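Shown here: the complex without one of its protein chains, the others still in place.
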Amino acid sequence: MRRQGSAVGIMLVTVVAVVAAVLPAAAQDRTKTKEVVVGLGAEPRTMLGVTIVDWTTNNMLEHIYDRLLDRDAKTLKPKPMLATSWKIINDTTWEFALRKGVKFHNGEPFDAQSVKATFDYMLDPANKSHYATPAYWKPLKEVQIVDPYTVRLITDKPYPSVIDHASLTDLLIMPAKALREQGPQKLAEKPIGTGPFKFVEWRRDERLVLERNSDYWQGPADVSRVTFRFIPEFSARMAALLSGEIDIMKDVPPHTIEAVERSGRAKVRSTVSSRINYLALVNLKPGPMQDVRVRRAMNHAVNVDELITQVLRGHATKMCGPLAPTNVDFSPVDCYKYDPARAQALFKEAGVDPKSLNLTLDTPSGRYPLDKDVSLAIAAQLQRLGIHTNVVVNEWGTHLDKIKNRNTGDMFFLGWGPALHGQGTIEPLFKADATYSSYGNNKVLDDKIAKAVTIVDAKARAAAYAELQKLVHDEAPWVFLWQQHDLYGVAQSVEWTPRADEKVWMYEAKITPR
Amino acid sequence: MKKFLGLILTLGVIVVALAAPWLAPADPFATDFTSGLKPPGSPGHPFGTDQLGRDLLARVLFGARVALFIGVCTVLVTALVGGALGLVAGFVERWPSTVIMRLADVQLSFPFILLALTINAIVGLGLRNIIVSLSAAGWVVYARVVRSEVLSVKEREYVQAAAALGVGQLRLLLRHVLPNVAPSIIVVASLQFSQFVVAEAAISFLGFGVQPPTPAWGSMLSESRDFLYVAWWLAAFPGAALALTALGVNLVGDWLRDSLDPKLRV
Partner (left out) sequence: MRAFIATRLAQTVLVVFLSLTAVFLMVRLSGDPVLLFMPMDIQAKDVNEYRQRLGFNDPLIVQYGRFVKGAVRGDFGESLRYRRDAFGLVLERLPATLLLAGTAIVLTLAIAVPLGIVTAVRRDSAIDHVGTVLTVLGQATPGFWLGLMLMYLFAVQLRWLPTGGIGGLSHLVMPSIVLAAFYAARVARLTRSALLEALGEDYVLTARAKGLAEPRVVAKHALRNSAIPIVTLAGLEAGQLLGGAVITETIFAWPGLGRLTVQALLNRDFPVVMAAVWFTSIVYTLANLVVDLAYGWLDPRVRQRS
């Protein structure tokens, strides 16, 4: 019995020693073979392009597929990708010149057929694509093939966001022949695109592995292999970053920055995101928020700067209107200053005694950076004026349900993004019939929105959106908060700069062996 | 020895819960953004502060109230419901017993989080959700234990004698069976108590915890996950409080079982 015991003991020690020796070496090897591991909280929902609107899914797909147009990482303005140039033929016709010499991963050549096949797939009702809705490509009537490298998109009414949609993951080009021969179901399992990485394997809820496409038309990526690992628990992701198992991690909370930097394994890189956070003041049901003076008073009562400094540790960029500078239709508006005296005056004007106010604030938890804590902090700030706020934390699904059914309290916390163009931000958020809107029934605003979304001329469009922003600002439907800062933990050996449109695109990453 | 430790700890928790307002150095709900995440030993904050600047010692002390509240409420509900069902199942047997036992199976075979989610849709998040969810899951143990106890008590001679003498069913149940089954209910209750208090942590982890700013040890532990690498005290103190309470109540339960009914296999 005792001899068995010591034999087992020796075996255990050996196993542990071997494991300990093997692991750190494995992490170092990755920099030599130029592999990168990204840790994410959720996994993609499909490998087919233009089917499901979901950030995680589209982020992965952008490694496998290309878009017609790209966006510049800094200015976020559209630039050529699979299309080399575009021109507007008339109000409802857009012509794109396509790049020659591009091949899909299976050798099939890219041409106008690919574009048509992609649209045919997307707009076919049988495929139930999210992109066939009015917010995306429903206005598209026809795709004309002028010649193998020229294609025309014809819309049924003037639709200026064609360029915006073509430069986002709203249009990922799929191979015509493969779609026809294999069908979408097969391609959903083994996707084929023209992108910088080829599909290797997808172990559901565990990892997605991609490898470098050496024939990529923009030149091969520096990274030879990308593995996306799906780790749902935040502290486990952090542990994986600190132990060297993953190289990139999204959403590092502000207070953990020091811990990451101190570890020596990774640094925190941040960028101002295009995703915005706001406190909606609900005017869609009877209550104090239906009075514009009360809403303006709220904007003066909440000290946004204090929230940013104290709760978010400076990691947010204040906003004064509904759009942020990263939005192509942005134009500046005046800020509502923190001014308790002005707030009191406005309350008095509206005939409301702040001390008698009993408000309810609905918030999710863990969906946006420190959302719950910000909500609690806002409640504490309002308390300084005597306003009593009851903060209700909702599970995410319940939160969305409540907003849609207009069942929230007087206020709710929400985020929106990536908010890259005006129509995508203003139309869904300030009209009474929009699903997640908190504000509406303003005829003047509704009319102006309806007009603005059809303007194709760039200058006229800018003027229309400037007017819209001023109008929304004056109506104060929200307490305008901020643009999130996206904080990423990035391993020392990886050279990668975060983007404002939240894309974690490994084509841009470089590995420097240490 | 174990008995004393158990009693001391349990009484300690009860005293703390009752005396929290006098023992706490600060208001557990008072936020102070400028003193977030202070370590233990900071002036005025022996246990440190959380991310909103609230004093941790105060929150741990007041958390005892929430813990006891959850424990007592859930135990009462489950003991009454589960005990009653177990009595019926054991006493009447035949099809009521089958129905109740299979009902218990149904309860156990579907995921607990579904229960919490459905209740969440009806009453929202918060203490009520926790108590209802835990009760819905917890009655099964009582039903099972009480049923098998009743089955064995029924075989005893004096019960059979009373039945032979013509004592009515209800009287039999209440005057002869119930008093003999009561000890097992008490023992199960004391052991379940600590289970429920710990389960609150699991529920909070899944996202169905108490509403802020209620201080509850389980949800404090769950929230401390985000601060694991920067503020260890946010996990350490609520966790220790939880463990000590569970230990105390469990030891008392063990002692109760040993003295009341050592044959109880719980």
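Observations on the model:
Should a chain be cited, it is by its letter among A and B, assigned in written order, with residues numbered from 1 in that chain.
FYI, a contact is a pair of C-beta atoms (placed from the backbone, for glycine too) under 8 Å apart; a residue touches a chain by one contact, two chains touch by 3 or more.
Quantities reported herein were computed from a predicted structural model and do not represent experimental measurements.
One chain is not displayed; in the complete assembly it touches the shown chains A, B.
Looking at A:Pro232, A:Gly314, A:Pro332 or A:Gly386, the residue that reaches the missing chain in the full complex is A:Pro232.
Among B:Ala79, B:Ile100 or B:Leu115, the one in contact with the hidden chain is B:Leu115.
Residue in contact with the omitted chain (choice from A:Thr155, A:Thr398 or A:Ser438): A:Thr398. Considering A:Ala188, A:Val292, A:Cys335 or A:Ala463, the position touching the chain not shown turns out to be A:Ala188 (whole complex). The missing chain, though absent from the display, is touched by one residue of B:Lys2, B:Arg156 or B:Arg175; that residue is B:Lys2.
Considering the full assembly, A:Thr46 is the residue among A:Thr46, A:Gln113 or A:Gln344 that touches the omitted chain.
By the touch rule set out above, subunit A reaches the unshown chain at residues 15-16, 19-20, 23-24, 45-46, 51-54, 128, 130, 133-135, 188, 203-207, 229-233, 235-236, 239-240, 242-245, 395-398, 400-401, 404, 416, 424, 427-428, 433-436. Contact between subunit B and the absent chain runs through residues 1-2, 98, 102-103, 105-106, 108-111, 113-115, 117-118, 120-122, 194-195, 198, 201-202, 205-207, 218, 221-222, 225, 228-229, 235, 239, 242-243, 245-247, 250-251, 254, 257, 262-266.
Basically, only the chains that are shown with their structure count from here on.
Subunit B has its Cα centroid 42 Å from the Cα centroid of subunit A. Subunit B contributes residues 31, 33-34, 36-37, 51-52, 117, 120-121, 124-125, 207-208, 211-213, 225-231 to its touches with subunit A in the complex. For subunit A in complex with subunit B, the touching residues are 233-235, 238, 242, 253, 255-256, 258-259, 306, 310-311, 365-366, 372-373, 376-377, 380, 391-395, 398.
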